[in-house]
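One chain of protein is taken out of this complex; the other chains stay put.
Moving on to chain A:
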């Protein structure tokens, strides 16, 4: 208060704000919130609207769908123009599921050790894992490309899964370590005192408690693998290409014409599962993101 009296210049607006304060502040807040919502959803909304438009009206600017058709979605799943989108979705699911499973199975033990045990070289291990997550995809790709080609693995699922492990494993370990650190360790101690081995205590007491964290980590790992493009675009063929590559290479029925409405429909199909996951798990995803801090 004394400062306010000495510097009347700053005190006056403070008083004024206090009187009209709440309403003005909340108007500003809600205006800001509106900006954020529009920022996040407007381009996606435009994609969905276009996905339902007849391709003759691709560049129509009406903010809601006009000349509504489902043809674009039919085109997405048709193989007439050489697209294999349905198969690509299955490929993405297989690659994502296997990568996530490997990441979780291998990562869970390491995360437990990092969160719970004191051992020599712990900081080195943390450093190695962090460093591994910084490697650019191209640094791993060139030698693997040559190796996989010479082994006859080009276009196989394993050739797409193995490179994905390089960024999914560090992600699962970081996220899981953060989740493990939050667990009430007293329960594990109690189980140990009651005669359970460390392994039993981990499996029967800790793992059930960690289930939500494991689930969140699995989702983040799956999304990361689902979204991968660089390596898949170089190492996949028509049979094994994932959805990201299929979308980037989407061909129209007429040559030299970008099939915008069909591509937007394909984008919508790929985005819907993610929107559902985000809707159901937003709180968990946010805590997982800020814990793991990895893209």
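As a convention for this text, contacts are C-beta pairs under 8 Å (C-beta built on N, C-alpha and C of every residue); 3 or more make two chains touch, one makes a residue touch a chain; residues count from 1.
Simple rule for what comes next: contacts and distances are computed from a predicted model.
Chemist: What name does the UniProt record list for the absent chain among "PTS system IIB component (Gat family)", "Sugar ABC transporter permease", "NADH-quinone oxidoreductase subunit M" or "Pyruvate dehydrogenase"?
Modeler: "Sugar ABC transporter permease"
Chemist: Which residue among A:151, A:190, A:204 or A:239 touches the omitted chain?
Modeler: Hidden-chain contact among the options goes to A:190.
Chemist: Mind pulling the chain A residues that touch the left-out chain?
Modeler: 1, 3-4, 7, 10-11, 13-14, 25-26, 29-30, 32-33, 36-37, 39-41, 43-44, 46-47, 50, 58-59, 61, 102, 106-107, 109-110, 112-114, 117-120, 122, 125-126, 128-132, 134-147, 162-163, 165-166, 169-170, 173, 178, 181-182, 184-187, 189-190, 192-193, 198, 223, 226-227, 229-230, 233-234, 243-245, 247-248, 250, 258, 260, 263-264, 267, 270-271, 274-275, 277-279, 282-283, 285-287, 289-291, 293-295
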